[in-house]
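Excluded from the complex is one protein chain; the other protein chains are retained at their positions.
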Amino acid sequence: MAEKKIKIIVAKPGLDGHDRGAKLLSRIFAEAGMEVVYTGLRQTPEMIAETALQEDADVVGLSSLSGVHNYFFPMVVKTLKGKGLDDVLIVGGGIIPKEDIPDLKKAGIAEIFGPGTKTDEIVDFIKKNVRS
Amino acid sequence: MFDKNELEKIKQKKEEWEKGTLEKTLSKRGEQRKEFTSISGIPYKRCYTPLEVADLDYNNQLGYPGEYPYTRGVQPTMYRGRYWTMRQYAGFGSAKETNARYRYLLDQGQTGLSVAFHLPTQAGYDSDHPLSMGEVGKVGAAIDSIEDMRVLFDQIPLDKVTTSMTINAPATALLAMYLAVAEEQGVSWDKVGGTIQNDVLKEIICRGQYIYPPKPTMRLTVDLIEFCQKQVPRWNSISISGYHIRESGSTAAQEMAFTIADGIAYAQACVERGMDVDKFAGRLSFFFNCFTNVIEEVAKFRAGRRYWAKVMKERFGAKDPRSMMLRYHVQTGGVTLTAQQPLNNIVRVGLQTFAAALGGCQSLHTNSYDEALCLPTQEAVTVALRTQQIVAEESGATLTIDPLAGCYLIEEMTDKIEAEIDEYIKKIDEIGGTLTAIDQGYIQKEIQNSSYRFQKEIESGDRVYVGINKYTMEEEPPKNLLKVDMALGEIEAEKLKKLRAERDQGAWQKALDHLREVSKTDENVMPAVIEAVKAKATVGEVCDVWRDVFGEYRPKEFI
Partner (left out) sequence: MTIDYAEEVLKGSPRAVARVITWLENDDERAKACMEKLYPHTGNSYVVGITGAPGAGKSSLTDKLTHHFRSNGLTVGIVAVDPTSPFTGGAILGDRVRMSELTNDPGVFIRSMATRGFLGGLSQATGNVVKVMQASGKDIILIETVGVGQDEVEVMRIADTTCLILVPGLGDVIQSMKAGVMEIADIYAINKSDLPGAHQLCAEVTNRLSQDSYFKKKAWTPPIIQTVATEDIGISELLDSITSHRNHQVETGSLLEKRRERTRQETLQMIHYELFRIIKKHLSENGRMDKMIEAILSNKENPYSLMEQIVSECIRLPGKS
């Protein structure tokens, strides 16, 4: 069997145009040996979930800096589940106040990485927690 | 600048020092690092001397404030005449909430307004559009129609304040609303002053709030510039922005270089429209970032002024001095702020403000220390404004013009940055101009490579960032963060429903039809847009007309 690669969708939900972090992480994930599908900007939860489905993604990474995470992140989880994608690891990052994190985790986001997180830490988390 | 014999003596003495005093210390204890570089990667020498500026041609390279090549500043008296305009970018929630914050800021001594629109408006959607879900009022004010614009400037006389509007692809629609409200206040357009960002190229390069493909979106940009030149003479019809280029990871020199490249593209487009360069160039304004390395930032501003003056004079044949002046707004560096130990940001912003003042900006926004966490609270906004007032009144930076001139380091770095700008501009010319360079992803890739290099430096610890990779500590999560009510989306949607039901349908339809017809021709769209917004067409409706006529831009991603 050929080596299995982690396939990750990096998506920017909503209208936020700040994609420096999303692009930087795409590059870091690829350097860590992953296959990274970058969706570009202005993604609806439906678009993100459908992309994850068609790409058979192992991981979905969401980035938001405009304060819409409380709305969008849970919506993405819900839409993914609605498509039967139960074992996809979902992580998020951006400008997200610590006090919002417990609720986001409860909603099904596996981990939230705030500003200043070391990229190694994110890569390690994904490798440890991705479906086998 | 120095006598030859004098330089020889300095050189001799330097060699003695290196072999003697310096060597003695170095042999006992080395320096902290092998190489010392600025945040942009510019190498620093151990110690600067007159030798570095030996070739400086004072009159031609520096000259005097208010004179070509404007290295030392665009006005003859600079802050001795008047401080920079203190202009805090603000906006959140509804038009009403934002109006209250504006009036507060004006009461606190702020001298100009700066409107932050929420993302739906910036992307040309109404608050009730499906893509606006969750975004209403989040990063700026929700402005859908002339009615919102009227509330936004309630009790603010538009002939007394100047207003800056951060709006790009839909700029024509928002300026139209502003002008219509001024008219309602009885203020004629020639009395209205301010700036509109209207810089669509950097949206495509890095900021993401684009709507239309490059060609038609540039046409709208030039329509606005042309209209203002004729009808709103005090209005800066574009603010060519390096701010976001820097935020997305560029170096200081890249920020200046790519902004000037955009500037060249706009000036070229105006010339191609048949406009006389001296009729519009004086109203091209700029917008830059300012990071914490004071020297590098000051050198960047000086190099930019000198280079732009040459571009306008030599490339575009400008004759009017105003056409050659790089006049700009500065915002302190958003990405330099940390969510960790947020109070440290006050110090960062302080240094950045100092740099902006030493660099000679025309107006300034200082970030609030809590912006890496949330929208700025009133307390944090006040500290940010006070920071400007302290630098202006107490630091001494405003007592003389271009205080750092003649500093060996500053002059050498100014030359270096100017040389790097020149290299980039030549490269972009070689590629076939700014639009082609953007289309091929050249500019985007250069920025991303810098961003990547910086991230690696932080992670390896080669570059220290306080609170991020050194001097870290456990913290309590911050409290009292400002949050926007999620219900605002529904309130705004209700308002829109009412507006659409109650407006004069005939007039509205006629105005939009007329706009569509004009858009298909070469005619300037501005009069038709003003007519449409007066007939209560919304931002989304105006933008939809052009989505039909022009199509939508879909980006290429270069990672």
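Going in written order, the chains are labelled A and B, and every chain counts its residues from 1.
Everything below uses one rule, namely that a residue touches a chain if its C-beta (ideal position, glycine included) is under 8 Å from a C-beta of that chain, and two chains touch if they have at least 3 such contacts.
Just so it is clear, the model here is predicted, and its values are computed rather than measured.
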Problem - Omitted-chain contact residue, chosen from B:Gly91, B:Gly263 or B:Pro555 - result: B:Pro555
Handout entry: Listed residues A:Met34, A:Ile96, A:Ile112 or A:Ile126, member touching the removed chain
Key = A:Met34
Handout entry: For chain B, the residues touching the chain missing from this view
Key = 213, 432, 436, 440-441, 551, 553-557, 559
Practice task
Using the touch rule from the top, list residues of chain A that touch the missing partner.
Solution key: 1-5, 7, 26-27, 29-40, 42-44, 46-47, 50-51, 53-56, 83-84
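Heads up, the rule we're going with is that only the chains that are shown with their structure count from here on.
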Exercise for the section: Just give me the whole-number Å value for how far the CA centre of chain A lies from that of chain B. Expected result: 30
Practice task
Note which residues of chain A are touching chain B in the complex, please.
Solution key: 14-20, 23-24, 26-28, 30, 38, 40-42, 44, 66-68, 70-72, 95, 97-99, 114-116, 118-120
Practice task
Please give the residue numbers of chain B that touch chain A in the complex, ascending.
Solution key: 119-120, 122-123, 125, 130-135, 138-139, 203, 206-209, 247-249, 335, 338-340, 372-375, 448, 451-452, 455, 459, 465, 467-468, 477-478, 481, 483-484, 486, 555, 557, 559
